[in-house]
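Apart from one protein chain that is not included, each protein chain of the complex appears where it belongs.
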Amino acid sequence: MPAAIVAERLTKVYRVKVRDPGLGGAVRALVRPRYREVRAVEEISFQVERGEIVAFLGPNGAGKTTTLKMLTGLLYPTGGRAQVTGFTPWEGGSEFKQRIALVLGNKQQLLWDLPAEETFQLNQAIYAIAPADYRARRDELVELLELSEVVDKPVRQLSLGERMKCELAAALLHQPEILFLDEPTLGLDVTAQEAVRGFLCAYRARHGATILLTSHYMADVTALASRVLIINRGRLLYDGALQALVARMAHTKRLELVLGDGVTRERLAAFGEVREFRFPNAVLEVPRDQATAASARLLASIPVVDLSIQDPAIEDVIRRAFEEGAGE
Amino acid sequence: MKVWLRRYAALIRSAWLVDLQYRAAIAIWMLWNVTEPAIALGIWWSIAGGGEVQGFARGDFARYFFGVALVNQLTLAWDAWYIDRWIRDGEMNFRLARPIGPVHEAVADNIAYKARTASVVLVVWILIALFWPAVRIPFAPGRWGLFALATLLAAAIRFLNGYATGLLAFWTTRATALMELQFGVSLFLSGRLAPLALLPPAVASVAGVLWFPYVLSFPVEVLTGAVVTPDQYLRGFTGQAVWLAVWWAAYLIVWRRGIRHYGAVGG
Partner (left out) sequence: MNVGRVLRALLRMNVVEELQYRANFVASLLGTVFWIAMALLTLALFFRHTVQLGGWDYWEVVVLLGVFNALTGVIEAVLRPGIGELADEVRSGKLDLVLTRPVDAQLYVSFRRLDLWRLADVAFGLMLAGYALVRVGRLPSLLDLLAFVVTMGSAVAVVYAIWVALMSLAFWLVAVENLSVLFDAVYEAARYPVSAYPGALRFVFVYLVPVAWTTTIPASALTGRLGVATALGAAGVGALALGLTRLLWRAALRRYTSAGG
């Protein structure tokens, strides 16, 4: 079975005009323009199999959205190639666009002044969905996303979470093979985030769609993705299961403490790096191989009410991956 | 083919429903569109006095400018401003990810809006004509049919011209300025300010070489009966056909180049 998405050394380089400030600079830019290169995406290669859920993780400006745009045909790469459901995205035309769906977290596609139901019907016509298929899929999506109360109200009256759920429903009516999501949980409250994640898992389980999402939120990744691709400064730093990354990058352990009376931050600092200190709670970071020894010393020397040893927070692991490069 | 009919039916229906939500704002836009010919009529009315201006008496001016109000409402081209905004704030992206191009949404939007607003103008005209004989148009179904055709072609030309100009926003931030420039020039060359016969001959001949007369003046003159001989009809419709072809080609070229440019430099 051919892979759903294949990216081979995808590269995107922008030429940006350099403009010196001041009148002289403006004139110079007009007469003899100088350019500098912005290497937004640098030789990214990966493959996604059908039915996988994969997350692109990275800071702002890392190149996640640029890569996404190349995979959906909105941008032409400067180098490399890509195949998505058997098409070259930027050459795929309307046949390709029938097989994919793109949902943007910050740009709404629903008709603002009308109920979501109207956008559904519009999509039915645009994607040429047969009436029987449309009815069945619409009903299933409304049920899975719990939208029955909401589809008849004008979209502008809905909460952000309800709107995103409607966006997802509208995007999936034509049963695309691949769903591209750009920051889908952006700005949503916790309940809505969980609802969206739960839905995506359930949908994938039922229909085997391939899902590729970009995100800032660790929770998106831990709840959804079997695989995470970490991108920073246009380069792919890591491609694999999240647990493996944690294991590789985690040089340290967290000691989460509830302290007894009279323990100051300075006293605690003798045992390791104090990450958090809000009496009586504190978090200490110690090298992985010294964790048990440090714990023993702590318990012997200072009043400790409770102690537990944890893996470092995933955010810290990822951040370290960005800064250091995950290496291969 | 049936797929496309269903698509357009759905697009037009959505546009119609959205317009329904904006009735009040649309009424205000219509008022704005109508004041221009109203003021022009007022001035020519007072200039004509009891006599004529080059063959135009007060009644002729009245019929002409009512015609202008109707045809203008049917041929307005606003899409350049939307395209410009979409390209700049990223709303072009999801439109480009759909299996149909954004131009179809625009055509459907035009149809829904113009059907709604032009019928209002028409009804108001009929009502006024009940009390004001000067603005009555003689009953001539053949001529009205030709008027409908001329207006359809005019609307198509103006739409494609506006859309192609708007697509220049792929390259420049001044696309809407270009639209304003055309808008200003069309005041004279399209006959919005005065029937073309009243322009200095040099200006009128410049107009004749461009598309401006064919998007407003020609359909209006068909309606008011200023176009009479078969030769005049032929020249008018031929001009419309030629400019329709020109602007359609221009749209296709700008669209293809624009998409390539957009894909290269991003949005």
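Here the chain labels run A and B in written order, and each chain numbers its own residues starting at 1.
Definition applied: contacts are C-beta pairs under 8 Å (C-beta built on N, C-alpha and C of every residue); 3 or more make two chains touch, one makes a residue touch a chain.
The structure presented is a predicted model; accordingly, all values stated were derived computationally and were not measured.
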Touch criterion as defined above, residue of B:Val3, B:Ile39 or B:Val228 at the omitted chain: B:Ile39
Option from B:Trp29, B:Tyr82 or B:Trp125 whose C-beta touches the chain left out: B:Trp29
Residue ranges of subunit B at the interface with the undisplayed chain: 22, 24-25, 28-29, 31-32, 35-36, 38-39, 42-47, 53-54, 174, 177, 180-181, 184, 187-188, 193-194, 198-200
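Please note the rule applied: only the chains that are shown with their structure count from here on.
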Interface residues, subunit B side, partner subunit A - complex: 3, 6-7, 9-11, 14, 17-18, 21-22, 90-91, 93-94, 96-100, 260, 262-267
Of all residues in subunit A, those that touch subunit B in their complex: 14, 66, 69, 72-76, 90, 94-95, 97-98, 100, 102, 104, 107, 109, 111, 113-114, 118-119, 121-122, 124-128
